[in-house]
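What you see is the complex with one protein chain gone and the rest in place.
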Amino acid sequence: MGIQFQDVSYAYKGFKVNYDAIGHISFDIKAQDEFIAIVGHTGSGKSTLVQHMNALLLPTKGRVVIFDHVLPPKKNEKINYLRQKVGLVFQFPEYQLFEETILKDIMFGPKNFKSSEHEAMEKAKRAAQKVGIDESLYEQSPFRISGGQMRRVAVAGILAMEPDILVLDEPTRGLDPQGRKDLMAIFQEIYEKEHKTIIMITHDMDLVAQYAKRVMVLDNGTLVYDGPKERLFEHPRFEEFHLDMPTPLKILKHLEKEIGLPYKPHYDYPSLLQYLKEVHHE
Amino acid sequence: MNNITIGQYIPGDSWLHRLDPRIKLFALVALLVGTFIIPISTELSAIIPMGAIFIGMLILTSSSGIPLKKVINGLRPIVFLLTFTFFIQLFFISGGTLLVSFDFHLSVTSILAIILLIIFYNWSKKYVKTRILYFLLITFLVFFVQYLLPYVNLYSYQLDVYDEGLMRAGFIFVRITNVIIMTSLLTFTTMTTDLNYAIESLLKPLKWIKVPVDVIAMMLSLTLRYIPTLLGETEKIMKAQASRGVDFKESKFKDKVIQIISLLIPVFVISFKRAEDLGNAMEVRGYVIGAKRTKIDEYKIGLSDILSIIVVLLILGAIITTRVI
Partner (left out) sequence: MIQVRNLSFSYNQNDEALRKVNLSIEKGSWVSILGHNGSGKSTLSKCLVGLLTPTQGDIDIDGLPLNEKNLPMIRKKIGIVFQNPDNQFVGVTVKHDIAFGLENQCVPHDEMVDKINHYAKLVGMEAFLNKEPHQLSGGQKQRVAIAGALAMEQDILILDEATSMLDPEGTQEIVDLIKYLNKSLGKTIITITHDLSFAALSDRLIVLKDGEVLIEGTPKDVFQEETKLKSSHLELPFGLQLYNDLSKDSSINPSLLEALWAFNSKM
């Protein structure tokens, strides 16, 4: 179960030469209880990698196994159903909205996967509730709401399919700080309450620090780190990963340098505040 | 990042590449006119100019560094039409002397053979590189088996080939080929932005009859600029909707309608938003529709450009005079 990559490479057909977007990538992801951040510089292959997870792309070398289904598939094998099991939310997902009403749009996914009209409506309502879209908006046009609301409707559209694994490509890009917080809270709740595995591409190291348990680092198409976030930030070769440090750690390192405060990693605001209060009393 | 460039431009440094795009476009138009003015006839006065143009095109192709194979491939889309026209002319024009007569038989055996040939062709064509020749070969064989296999005959017919038919078939074949080669050479040796500029320039005279050439030119240029962007965005939307279960391969017809809507509407929405933003941006940068503007593009006419124009005009003139006389 879950997702396995076995020595996967994907090559784009270039003008005269093929070039590998990702090369020789192997890892295992469990179907439940994982919160993984995928990070790496722009162009390192993150989007390409993630599009293999719901069979949008098929490996040119190696194998991808999604819920025991081996890819690349044999000719005429049906793989569309995998996109219901692994829900992929693209960057700026609000661009996918098209239906007459918000509820209809959220129902689109389930209906494509053979839910009846009634079932799809139930699923859509549940998903709308999860993302905080109020009943009063159900019959509104998806184009007459704010950008932040549109994004939540788009996410609901994927949640309504009730996937087992959620893959998110930079879900908070372009959102203001409040919007970011609200959206991440939704994913955090899904992870904690429903135990679904969440895989998230992001550039925001603070989000990685706060939410992720495991981090995968891509560099020029290869996987250079795959492990707990704590070990990533302590890694001796951290410089080579071309990543930023999360702000709480930056502050702690700065304080260690300036006033000799003992360095102890903390990854989110409340715990950092608490630590500073405890350690530095007059 | 994308590596798509629109158009068929093949980079190179030949004199044809370096020729002013306006001259090239003008030359194309003039030569196209010339090619179609030459009447279909078997007189030398028609054959010589058409043949000369053909040879001229071959010389141009070799001097431009564009591989001949690429130019020939431009014929691929119309190879069926070409072959059909060729055979119509060959077998159904009667005039001049009879060259040869063929007895063709539609028999059970020949029909079976034709069916086998068609099946074989469809299966094997992906393994063949020189598709056009292969197609011609199969067509030839289709006739050949009708000639060869009269066993269990159903219907016989006779096709006559006259020398005039042969000449006309050849003439039309060469004419169409000329048109394709000329147009291909233009698109292979001229960058899309240069072509755009050439079209703008050649439309300029229309200003005299109050056609808003500048506005049309701006629209053309904006369209060119946005094609790759739109293609990229369409691809992203397709993938997003595919992630919601849209699958063009595994679905019924009635589902396809809403699937297409799920692609079209987002593209429209993006485009309308873009139009609004773009209008604002252009306005703030001082763009006023119809106002006078200078241009960053500057193409200088050189000696080879002038010579080319003269040559083309001479050719056109010669063709017109032979027609009129």
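Lettered A and B in written order, each chain numbered from 1.
We adopt the following convention: a residue touches a chain if its C-beta (ideal position, glycine included) is under 8 Å from a C-beta of that chain, and two chains touch if they have at least 3 such contacts.
Please read these numbers as outputs of a predicted model, since none were measured by experiment.
Enquirer: Looking at B:Gly51, B:Gly65, B:Pro150 or B:Pro228, which makes contact with the chain not pictured?
Expert: Within the whole complex, the residue contacting the unshown chain is B:Pro228.
Enquirer: For a quick check of understanding: of B:Leu44, B:Val257 or B:Val288, which residue touches the chain that isn't displayed?
Expert: B:Val288
Enquirer: Among B:Ser14, B:Asn73, B:Thr193 or B:Ser304, which one is in touch with the chain left out?
Expert: Once the missing chain is taken into account, the touching residue is B:Thr193.
Enquirer: I'm checking contacts with the chain that's been left out. Which of A:Val8, A:Val208 or A:Leu272 qualifies?
Expert: A:Leu272
Enquirer: Would you write out the residues of chain B that touch the absent chain, in ascending order?
Expert: 1-5, 192-193, 196, 221-222, 224-225, 228-229, 232, 273-274, 277-278, 280-288, 291-298
Enquirer: Spell out the interface residues on chain A facing the chain that's missing from view.
Expert: Where chain A meets the chain not shown: residues 41-42, 146-148, 173-174, 176-178, 181, 203-204, 206, 244, 247-248, 250-251, 254-255, 258-259, 261, 269, 272-273, 276-277, 280-282.
Note that in this section only the chains that are shown with their structure count from here on.
Enquirer: So the centre of each chain is just the mean of its C-alpha atoms; given that, what is the distance between chain A and chain B in Å?
Expert: Distance between chain centres, rounded to whole Å: 46 Å.
Enquirer: Taking the touch rule as given, give the residues of chain A at its contact with chain B in the complex, in rising order.
Expert: Within the complex, chain A contacts chain B at residues 14-15, 43, 51, 54, 56, 78, 80, 83-84, 87-90, 93, 95-98, 108-109, 111-113, 143, 157-158, 161.
Enquirer: Okay, in this complex, where on chain B does chain A touch?
Expert: On the chain B side, the touching residues are 1, 3, 233, 236-237, 239-247, 249-250, 255, 261-262, 265-266, 269-270.
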